[in-house]
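A protein chain is absent from this complex, but the other protein chains hold their places.
First chain written, first letter: the chains are A and B, and each begins at residue 1.
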Amino acid sequence: MKKTWLATIVALAVSSPVAQAEVNINGFASIKAGKASSGDSLYGYTDEIDFKNESLFAVQFQSDLGEKLSVTAQLMARGNNDFDAEFEWAFLTYQLDDAWRVNAGRLRTPFYKYSDFRDVGYAYDWLRTPQSVYDLGFDTIEGVSVYHSGSIGDTQSSVQLVYGAYDGEVTLQGTKAPAQINNIFGASWELSQDWLSVRVAYLVGAVTVDAPVFNPLFTALNGAGLNSIVKAIDFDDDDGSFFGLGMNYDRNDWLMVAEYTHVKVKDTFYANQDSYYLSLGRRFDSVTPYISYEKDQDDAKPEIYAGLPANFPLLLPIASIVMSQEFENTAWNLGMRYDFHPAAAFKVELTSSENNMTNQKDSLIAVGVDLVF
Amino acid sequence: MKKVLLVTAIAALCSHSVQAEVNISGFASVMGGKLTSGTGVPEFGLGPTFLANYPTVGVYEDEWTFKPDSKFGLQMTADLTEGLTATVQLVGRGADDFEAGFEWAYVSYELNEHWTIQAGKKRLPLYYYSDFFDVSYAYLWVRPAADNYTWQIFNYTGVNAQFNYQLGDWAMSGNIYTGREDDGENKLLSEFFGSQPVREIWKDIIGGVLSFNRDWLDLRFTYMTYQNERYSAGVPVLWNGKNTRRGNFAGFSANVDYNNWLLLSEVNRLTLDGGDFDTYLISAGYRIEQWTPYISYADFDSEGEVHSTASLGVRWDFHSSAAFKFQFDDVTDDGYDGLQVAGDSRAITLGIDLVF
Partner (left out) sequence: MNWLKVMTLTTAMTVTSAMAEVAVIVHPSNAATVDQAEITRLFTGRGTTFSSGSKATPLNLAESAAARGEFDSKVLSKSSSQMKAYWSKLVFTGKGTPPKELTSDADMKAAVAADATAIGYIDAAAVDGTVKVLAKF
């Protein structure tokens, strides 16, 4: 009897699965619903309640292969993509030592302070990252990234260098167009100490966008011997640059976050974009109300057609394309985060966005739950 | 008495929960490359291009890119009950913008020690490397020769039976399969070889594979037949007035792994409605500790479409689960007018393959 009992216990202990290369699984999800005011549309929402637009579900697989090598893959399904799964990022990591790390594969472009976790709603207090600033697209690139983390006295310092390429789509003049950004070089540096952190980022790349909708215009301009105008408008291996500044203050339950970005693409009709936001919040136990202000200022480039005579037949289409980039928008957000569970947060946010040129206002209310697991 | 009951109860409970065992494994490739030179095909308005992967349209051009050969795969196998398992494999390829698709999804039942039957969605085991095409860690080069693996269909849904027997010193294994594949918008035909959405159907697929292995020698025979149906922008494509045509594949592969010498070879023929498409591959490598330099030559020959690639490279097994690879490819496109693919090109590719 004793023998049988002992043997069974041993057998049971042994039959439990022995992991070979251990795979760690984590995930996060957001279930969000929003509705714009009657007749309005904002951030993909219309005046009918929409549960898909900002909802998403992601699972991350990570495996430590030993000898400083590990692999990470994040599978994401977005509501606005019909929940079709996509490898949002997928990279190998080589941990050189405690301070240096190299990632290679499909990576997140380090534009903004919250670039790395913009999809992980649980990581920040707002319902969504401020759209005036977090609106560039090109969120993922394929390439190599080097990280260094260290300290300068009492201050933590982390530096990221990135090299890669983007191959995807952008939305230009309301239509989707294939775009490539090659030879992307970038660096970001974040310093943090206790209750204050500051960040600066700078990236450059060669931008090419294939927009056949402009072909008739370009053909006409080339025919009129105005090749220089075509070059000044089109996106053909033109130098683009991104500059960003960010800061975060978290002290005595008062929170303040601000970011500023400046984007331009030379020799294209792309406006020089200045965007920023300032957010103020206060933590009361598990409830954090906040208010934020956003501004997006895009300056068009009328100098492109300044030299053309006033009666030039193609002046109107050129001017309309160039000046369509002129844009000025401000938005106010009022919201609250409620941590009702150690792994979940409830969010509600009211947004009022005003187009300063047309004086059109759009309002939106959204609620949601962000989870991590 | 009480103790016996307790023991039996625990044993019964635990044996039940152990049955739902899920095993997760995966593979990944991070590869970057670019052309060093290329002619493109001026007649088609195609700039310098290296078509490294036909089925997924993985293409290298003048700029450095990590997309064409990079991919991630995750496999989950669940042990359902005695001998019955369910497996799914998700693969995201750079060439498809890392959209995750179920590449394999099947159930497997072990009849006995020699036979296993499976049903579901699997990879079409045409050529030697077809089955594990995406698991780059498993083979020598950066990719299986593009000139050989040119077919637009590479999955099927159906049933198959695998078997293995020991015949003296030889280990014999094989696979008999049947099924079909209906690709609503075939990527190779719709994007690279055409400009209209093409729906490609391979039906009434019946095929078999027979492999023999003994120490350092590996022999494989393959045969498959199918019916091809195609719709271009919704309109059925006709061949000699009929809307289906029969295709027959036959192939032989011999691989040697002896005393650090590797010799890999493969020859295949597809006969499609009277036309022959011949491919062959010959490759050699020599293992020096963790390094294996290699050379390879692959050829595709059919009436009008002729292209070949000579490759030189090295594999470095720097880690127990990962390998670094560097490869130089020289493509020669001798297609007749209108039947060229991507022109001549020279390209380099390098990166890391791993499994976990």
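FYI, a contact is a pair of C-beta atoms (placed from the backbone, for glycine too) under 8 Å apart; a residue touches a chain by one contact, two chains touch by 3 or more.
Note that the coordinates shown come from a computational prediction; the quantities given were computed from them, not determined experimentally.
Across the entire complex, the residue among B:138, B:176 or B:339 in touch with the chain not shown is B:138.
When you scan B:53, B:283 or B:321 for touch with the missing chain, the hit is B:321. Annotation for subunit B: contacts to the undisplayed chain at residues 23, 25, 27, 73, 75, 77, 87, 89, 104, 106, 108, 113, 118, 122-123, 125, 131-132, 134-135, 137-139, 162, 164, 166, 169, 171, 173, 213, 290, 317, 320-321, 323, 355.
Just so we're on the same page, only the chains that are shown with their structure count from here on.
Within the complex, the subunit B residues that touch subunit A are 3-4, 7, 10-11, 14-15, 18, 21, 23-26, 28, 30, 32, 63-67, 70, 72, 74, 90, 92, 94, 97-100, 319-322, 351-352, 354, 356. Residues 1, 4-5, 8, 12, 15-17, 20-21, 23, 25, 61, 63, 65-67, 69, 71, 73, 75, 84-88, 90-92, 104-106, 142-143, 164-165, 167-168, 180, 182-183 of subunit A touch subunit B in their complex.
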